[in-house]
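Notes follow once the structure below has been shown.
For this depiction, one protein chain was excluded, whereas all remaining protein chains were kept in their positions.
Moving on, here comes chain A:
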Amino acid sequence: MHRGKGMKFVGDSRVKMNDRMPNIPKDYSEYPGKTEAFWPDFLLKEWMVGAVFLIGYLLLTVAHPSPLEGPADPTNASYIPLPDWYFLFLYQLLKYTYVSGPYNVIGAVIIPGLAVAALALAPFLDKGPERRPSKRPLPTAFMLLTLASMVYLTWESVAHHDWEAAKAQGVITDKDLGLLPDVEIDETSPGYEIFQSQASCIGCHGGDLAGGTGAPMLLGNELTAEEVAEVIKNGRGAMPAGVFEGTDEELQILAEFIASLKEKE
């Protein structure tokens, strides 16, 4: 077909059949049946497939807003991590005995490395002329086995993850949004110093008194000094009893300081 505008070469850039490359497919015009021009006929059909796909994609986007958890706190030691879903099989693999711990290198490097290498080198491992899956049982079997194990591992990972806890640990709090109650903290008071010196206090309630994972915010509490002292001594809810280290006088000063953190009217 000559469509050039006055220049001699208008070519099909496909590699020409020659002795070095005998496995070249036939020219499109040699296929029996209905070949079709890419532009514009086939492109229009491709665009229709794309449009249907795009509708599903946009419905997904509208129906499920993309998730956002609270801002990162790399010092949080209790967070249960979870990778994006397409890495779950690898994450699950690393939980089994002989691919983790001292054998970590097997699960983290050797198995994935072999899989990727085998995938990349597939044309050189499977060199026969046959193309039908049924005529090349080994590659087909290996691929199906890999697929089955990936599905199984992903399934196991999803089944063993505590989704409720994961949801709870990612909640965006008022503290994250900078919406702390309007409380004036007297940082020169002895009670504040005692609070800051107690590792057990700031470990859960935070150095900024704004609470943390599983521990309530102390700012804007509604307790009296006696009630605060009671909670420190005997614990409440998830808070253990008797973790305060110091004298009774110090405890009293601390309790009064915390009770003073009332929100302004």
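Heads up, the rule we're going with is that a residue touches a chain if its C-beta (ideal position, glycine included) is under 8 Å from a C-beta of that chain, and two chains touch if they have at least 3 such contacts; residues count from 1.
Here, contacts and distances are computed from a predicted model.
For the chain that does not appear here, its UniProt entry gives the protein name "Menaquinol:cytochrome c reductase cytochrome b subunit", which is one of "Molybdopterin synthase sulfur carrier subunit", "Menaquinol:cytochrome c reductase cytochrome b subunit", "Probable glycine dehydrogenase (decarboxylating) subunit 1" or "ABC transporter permease". Among A:G170, A:P190, A:G214 or A:G235, the one in contact with the hidden chain is A:G170. Contact residues of chain A toward the unshown chain are 3-7, 9-15, 21, 23-26, 28-29, 31-40, 42-43, 45-46, 49-50, 53-54, 57-58, 60-62, 64-74, 76, 79-87, 90-91, 94, 104-105, 108-109, 116, 119-120, 122-124, 126-127, 129-133, 136, 139-140, 143, 147, 169-170, 172, 176-177.
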